[in-house]
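All protein chains but one are shown in place.
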Amino acid sequence: MNTINSISNQKLRWRVFNDKLFSIVMMTLAFISAVPLISILYQLIKKGYKQVRLSFFIEVAPDTMEAMMAKVNHEIIPGGIANGIVGTLIIVGMASLIAIPLGLTTGIYLSESSKNKMANIVRFVVDMLQGVPSIVLGVIAYIWVVKPITSGFSALAGSVALSIMMLPSIIRSTEETLKMIPPTLKEAALSLGVPYYKTVLKVLLPTGMSGISTGIILGISRIAGETAPLMLTALGSSAINLDITQPSSAIPLLVWEFYNDPNLVNLIWGASLILLLIIFLLNIVAKAISKKWKVQY
Amino acid sequence: MESTILNKTDDKIIQIESPILNIDKLSVSYGGDKYSIMDVSAGIQKNKITAIMGPSGCGKSTLLRAINRMHELYPDTHHKGSITLAGENIYKINPIELRRKIGMVFQRPNPFPTMSIYDNVIAAYKLNGIKLKKSEKDEIVERSLREVGLWDETKDALHKKGTFLSGGQQQRLCIARALAYKPEVILLDEPTSALDPIATAKIEDLLVNLKKNYTIILVTHNMGQAARISDHSMFMYLGELVEYGKTKKMFTTPKDERTEAYLTGKFG
Partner (left out) sequence: MKSEKLFQYFLKLGGIIVLMVAIGILVTLIIGSIPTFKEFGFGFIFSSNWNPTEGRESYGALPFIIGTIVTSILALVLTFPFALSIALFLGEYFKKGRISSLLKTMIDLLAGIPSVVYGLWGFYTIRPIIVELGLNAQGFGIFTSAFVLAIMIIPYASSISAEVINMVPSQLKEAAYSLGATRFEVVKHVIIPNAGSGIFAGFILAFGRAIGETMAVTMLIGNSNNIPTNLFDIGNTMASLIANQFGEAEGLKYTSLVAMGLLLFVITGILNLIGKMVMRKFTA
């Protein structure tokens, strides 16, 4: 009896030890993911903050020669990323202009026809679009826009690629937000004799506004840092360019260009830092919206 | 004056000679200084069925779960007082050890959906990493399923998933799962409230049979059930143990007006 007890005690201690060990290992592994994050942020801030001056926002990227001269003279490389900032604003803005109306209508359509066959097909397609690699969308926009429409690389082509990329998240967040609204709300409006389309536009959409706009902003933050599809479409430009049928720069494209040019390579840090700040800011805004404006049903 | 009141309360709680479980001034809180049960003291007699009754939210489940320390799964719980099992303070035993001595059956049948009927019965061994020979396992499975009267119904389907059984069968499987490790005490929290009357009757018969070998504590909302199968009954109200006595006596001549009100359906 005593030996059985001591065996089971040993076993018990072993199991308790295993349990503790597992939770320690798990927590350690979970928080190791902080190491790359901190390393990336540290690197960007340390090497990038010096470049972030006013001129960095209002001057266009320098050319190789200017940069080389500055380097030789041990001066700070002149110029900034204004062409990238303007390009990103135009390309992302236009992508949103295409994707938001289409995403909203499709999202409303899906939420209003839950068991319909056509809606199921659309849902299936949206699921699939969500997984398409951005580089493939670059190829598509090249074939659809660069070749036939703008007969050359253009901001518009970049916007088309990015708009397809942000569509699924807008559609999904719209559908899911609207589905969460209790049907009684809709029925109440309809029973007051409010027409269906007014019920949707004036009751359902405003009620779901916070969820929908969170989805849209997250969609924008997802495409703002995209580089690969823009390489095949917008290409890049050394000047600020407001004509959407012409090649345009964008911040991620500038990072890529700086990276490939030994004379400009020092500028990657400032440009990346700005890009990252923009994306994080969008994320914070999205979070704040979903928290602050959360509608209680 | 004061002593008569004390005597009166004592009178409402029977004293159990050499109880297997002894609950002593137990208070349990889920956080902060609000206690969900307060100063509960009671002895539990071996090989008897003890029923715990009372209106919803009075602390029945809390008391039951304190007995095998399941309440500690909620992070902010704390307690005062003590419980002893065969003289040993359960709060000094490792909970994983304790729970093998005190098994539990829940309100909704909850067989593990990823395991077969066979594996569900020996789940305690599997979970605790105890290696058994095939013959030992077979024996345990057969004994436990026979104990709950499920052997004939399932012996040809042992390797199918337990979730295909009917609700009543699933609950008996869960009882078998709790019995497989030969616990001393079995706690049941409204085990029949999700079942139909026929399945309920089967479980009641089963519990009466099981008390030969086990001590049973049963939380129930069903007064008829308590009257039919329990030997002792507790009545709880607002976290307090109001009355505890022989079931027959309590149902015929309740000593506290709150017990009487409950038994006559005035509230609950």
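A and B label the chains in the order they appear, each numbered from 1.
Here is the rule we go by: a residue touches a chain if its C-beta (ideal position, glycine included) is under 8 Å from a C-beta of that chain, and two chains touch if they have at least 3 such contacts.
Quick caveat, the model's predicted, so the values are computed rather than measured.
*Asks:* Who does the absent chain touch among those shown?
*Replies:* Listed by label, the shown chains it touches are A, B.
*Asks:* Based on the whole complex, identify which of A:Ala67, A:Ala82, A:Ala234 or A:Ile268 touches the chain you can't see.
*Replies:* A:Ile268
*Asks:* Could you tell which one of A:Ser55, A:Ser114, A:Gln130 or A:Thr184 touches the chain left off the display?
*Replies:* A:Gln130
*Asks:* Out of B:Ile14, B:Met38, B:Ile96 or B:Ala261, which touches the unshown chain?
*Replies:* B:Ile96
*Asks:* Could you pull out which residues of chain A are in touch with the chain that's been left out?
*Replies:* Those residues of chain A that touch the unshown chain are 15-16, 18-19, 22-23, 25-34, 36-37, 39-40, 43-44, 102-106, 108-110, 112, 118-119, 121-122, 124-140, 142-144, 164, 167, 171, 195-197, 200, 221, 224-228, 231-232, 235, 252, 255-256, 259, 268, 272, 275-276, 279-280, 283.
*Asks:* So that we can see where the missing chain sits, which residues of chain B does it touch?
*Replies:* 68, 70, 73, 96-100, 103-104, 106, 108, 110, 112-115, 123-124, 126-129, 174, 177-178, 181
Criterion: only the chains that are shown with their structure count from here on.
*Asks:* Report the inter-centroid distance (CA atoms only) between chain A and chain B in whole Å.
*Replies:* Here the centre of chain B sits 53 Å away from the centre of chain A.
*Asks:* Along chain A, where are the residues that touch chain B in the complex?
*Replies:* Within the complex, chain A contacts chain B at residues 11-12, 15-16.
*Asks:* What residues of chain B sit close enough to touch chain A in their complex?
*Replies:* Counting only chain B, the residues touching chain A are 94, 96-97, 128-130.
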